[in-house]
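One structure is given below, represented as structure tokens, and several questions about it will come after.
Here the complex is missing one protein chain, while the rest keep their positions.
Moving on, here comes chain A:
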Amino acid sequence: MEAVAEPGNLAGVRHIILVLSGKGGVGKSTISTELALALRHAGKKVGILDVDLCGPSVPRMLQAQGCAVHQCDNGWVPVFVDQEQSIALMSVGFLLETPDEAVVWRGPKKNALIRQFVSDVVWGELDFLVVDTPPGTSDEHISAVEALRPYQPLGAVLVTTPQAVSVGDVRRELTFCRKTGLPVIGIVENMSGFVCPHCAVRRPAVRWAGCRGTRGLHSWPHPSVQECTNLFSVGGGEELARHAGVPFLGECQVGGSGVPVNCGSMPAGTPRCRGQDRHSLPRLNRRAALWMNTEAGVHALGSTEPAHGRYSIRVEVSPRRVPAWGICSLKEALASRVGVHGGDPSLPRPCPPFPRLLIFTGSVPLDPQLVRSLEEGRDFIQEFPKSAAFPALASIAQKILDGAQVQAQTGTD
């Protein structure tokens, strides 16, 4: 069936993103909400469509529980969660009489409501519509993809946690995307590690994430002190990325007053360059992760052979160098480092831009403050800029914005 944009209530929506995961509880709704907030902070008008009919979490996250849905001539008016009407929201949560009311429906009835959400909600002019889904690959997903197909969604963001059990389910979700022809924007590894707040503050000499924007060297605690407890196992996102042929940007951990990190890794056996770079860095201690500023110590050390236009890059970071808050994008890292510091002549040219390159979009750390603020429905990004999860989300939003721009320029793939 040839996808043609149809007139209708979604005609004013420029880009549609689905947030999927085969596994439950990995943070789809959290990531959807935060992604929407991040896109809004980038000046975009955003809508969130929550098609999780059995467990609609998004209204609570945006403190919109109990709001009513009004009708207008063209259909249902979405709930606006702010004065400027920059975030529109639709969820079955608004249609329930009490918050504890269970939606005990079989598939056909769920399908009907999802189609109504897509066709009958007056979204108006939106830059992005983020669709939050329940776990699995069933009625809701099939119906959502079918109903949204005429509007050519930008793609899907797949969320996983590092555990193999999550990865197992997300692999199935990748198959679902392939079978339904839904492009995959990237994979986000959520809940990547946690630093015990008690242990981590033991060394007062360490200056942490409060030093936003500064670029100086700070003393870094010895890795054995800055223990990262891998709560939900380790290695899942990397394995998934390797399996899917996706460059993996690494895991990221934080906790308490920790500093999150985005580091890269790639399959074993990859050649490493031995550049004479003054920034050349010892092996990263995986358990002591840092957020990287693109100017502060990202070093492309080597790569696999390009295959199908895709590259895997190894990037290592010195634990001795604590960069300031920053966003590391694989593209930026390569653009600034490849050919300059990499001594290995076999390093590839900078990666072609998304959407041709399937990029591992990033890792988001587990931050109890984030959880608490979401529970209380506050505007997380405004209130907790020091949270370790913020750069991850801003980075992911940026990648999506870049990709959307590229797609708009080059036409659909």
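By our rule, a residue touches a chain if its C-beta (ideal position, glycine included) is under 8 Å from a C-beta of that chain, and two chains touch if they have at least 3 such contacts; residues count from 1.
Note that contacts and distances are computed from a predicted model.
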*Undisplayed chain, where the name is taken from the UniProt record, one of "Cytosolic Fe-S cluster assembly factor NUBP1", "ATP synthase subunit b", "Dynactin subunit 4" or "Protein O-linked-mannose beta-1,2-N-acetylglucosaminyltransferase"*: "Cytosolic Fe-S cluster assembly factor NUBP1"
_Full-complex contact with the absent chain, from A:Q71, A:S119 or A:T175_ = A:T175
_Identified contact with the non-displayed chain, of A:G55, A:G75 or A:P150_ = A:G55
*Against the chain that's been left off, what residues of chain A make contact? List them.*
22-26, 29, 53-55, 57, 60-61, 99-112, 115, 134-139, 141-142, 161, 163-165, 168-169, 171-176, 179-180, 194, 196-199, 227, 229-233, 255, 366, 368, 371-372, 374-376
